[in-house]
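Note sheet for the following structure.
Below, a portion of the complex is reproduced, with chain positions unchanged.
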Amino acid sequence: MDWLETSIMARRGVAKGEERSTHEITEASQGTYHYVYGPFAKPVLTVEPGAVISVETHDAFEGKIRTEADKPSEKLNFPYLNPQNGPIRVEGAEKGDVIAIRIKEIRPRGEQPSGTTCLIPEFGGLVGTDVTAMLNPPLPELVRKVEVDPVKGVKWSDRITLPYEPFIGTLGVSPEIEAITSLQPDYYGGNMDLPDVGPGAILYFPVNTPGGYVYLGDCHAVQGDGELCGVAIEHPTVTTVHLDLIKGWSFKWPRLENDRFIMTIGSGRPLEDAARIAYRELTRWMARDYGFDELEAYMLLTQVGRVRLGNMVDPKYTIGASILKTYLTP
Amino acid sequence: MDWLETSIMARRGVAKGEERSTHEITEASQGTYHYVYGPFAKPVLTVEPGAVISVETHDAFEGKIRTEADKPSEKLNFPYLNPQNGPIRVEGAEKGDVIAIRIKEIRPRGEQPSGTTCLIPEFGGLVGTDVTAMLNPPLPELVRKVEVDPVKGVKWSDRITLPYEPFIGTLGVSPEIEAITSLQPDYYGGNMDLPDVGPGAILYFPVNTPGGYVYLGDCHAVQGDGELCGVAIEHPTVTTVHLDLIKGWSFKWPRLENDRFIMTIGSGRPLEDAARIAYRELTRWMARDYGFDELEAYMLLTQVGRVRLGNMVDPKYTIGASILKTYLTP
């Protein structure tokens, strides 16, 4: 039996985790992409729980970095970065509910798919930034374009080929009253840059505003832990997600489930706060839904908890904390 | 000669730092208060540079904590906290300009003015919070109501009277595309909770969006460095500000000037990032406007720079870095 049938989405979703309708958001139907996660934009699509949606995502630079001769500082126009598809309105979603998003497929878009990484001034994990403010001179700007092939992988150089392990860098729902740059991850999701958010995973986001308002974009062909220089292999994709709605499930930070583990996702600064959030949420999840005493969960996670570093470069850093499902079932 | 005549506002302002018109924003004319700093709200007032505006501010709890028997967790409805007056649209303000805000006067509002401080669960500098996530039990909720008198001071107890040293806790302009909770301080101002932002000070905010959109609220009768438990002596006021517009002055973070010093204000986490931002901005200011070499400024600030801790409790922490004007003039 496929694990999906035992997923929380299947067990608790309004649509029972079934695929009940199909939709697509093309570049044309999207029209203007969005640069904030918020409730002020008009939905580009309204769906019922059970909807499967194919989405034409842009890369994080909206395709503006075309060659290795381009200078990011000249091509990019802050804060108009990290363009997002959506918002997708989910019928019936209201505060106190959770939207489940199963990532069904990600494939590169374009005839000769390529990806982009680069060094951007004042951005990255090993350089002074706008907030870790330094007087040091910046690194040179560098752009690297690479071929992306779902089968052969990402051609880094003649010698090195990277695996194609795509995921959605930025995904989430709208805050209740805020509209926050799509460069930031937070309690509503956003720019988490967490490699686990790929095909096979189901994300759970608490609804903050009627209809939920799902946004997504910024798909990465492959990424290391921390997204060190701040720019993974950014590439335009057709990404297919499958949505469901869970009534009456209340928590604070994004959750993730796949065939092997459950994970909670925290974003904050300093990095230990991201870890604290993730682990406390996991402790609480184990206590509320899996029969653990909270301190027992705390002590068990000390022995078998796993941490994945999403990003250490965005306005908030992101960490996922997980525990294998084998420890949760009787 | 009054120092104001030599202020940057007077020297560079479109209205030459003059008072050219008077306005008021009452509770009635304000109508709905705001809980985000953003460009999506409708201006409650449009003024020309030189405007003097009296504003009826609410306390941070919109008056909902009335007695010492009230429980904050029951009375307060997150995120509808820290209500703001405005936005005030400044004619002619556009990106690349700076709005100058002189704080002319703050006085307590109401017949028997009182102030409120309290302990709120998961909030404060010496407790686990929503992001510095802990498993420890919370402190008890406590509310303290105190009499506030501009002359006699703040009556903390029979034994202890605190000075009335009012300032504006939350003040700033709109971000360009974001709408961010009024609980947060950032590059556009917001909830800085910096005691220097009181009568006699002039604040300078870079304009992010046409008209600038000035918001303010959250006045404190007195506050220690860091606003330790997260709640100063919150009180409703009539606050009078005087606005001007400076064309063609571009920088990133709020600046402040008074009769003695110039200050730059940074907000971030961890706290050292707030300090780094503030000091780098001050270094740059000294280099661009006062004839210092940047490294010379860096070395001089090492000897005479001063730091004021605004808050260590909000979503970002705030620090002001300053240098006496005596070191700047020939």
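As written, the chains take the letters A and B, and residue 1 is the first residue of each chain.
The rule is simple: a contact is a pair of C-beta atoms (placed from the backbone, for glycine too) under 8 Å apart; a residue touches a chain by one contact, two chains touch by 3 or more.
Just so you know, these numbers come straight off a predicted model, no measurement behind them.
The complex in this file is a homo-oligomer whose displayed part has 2 chains and whose full count of copies is 4.
Operating definition for what follows: only the chains that are shown with their structure count from here on.
Between chain A and chain B the centroid-to-centroid distance comes to 34 Å (mean Cα coordinates, whole Å). Chain contact summary for the complex, chain A toward chain B: residues 35-36, 38, 40, 79-80, 130-135, 176-181, 252, 266, 268-270, 273, 276-277, 279-281, 283, 294-295, 298.
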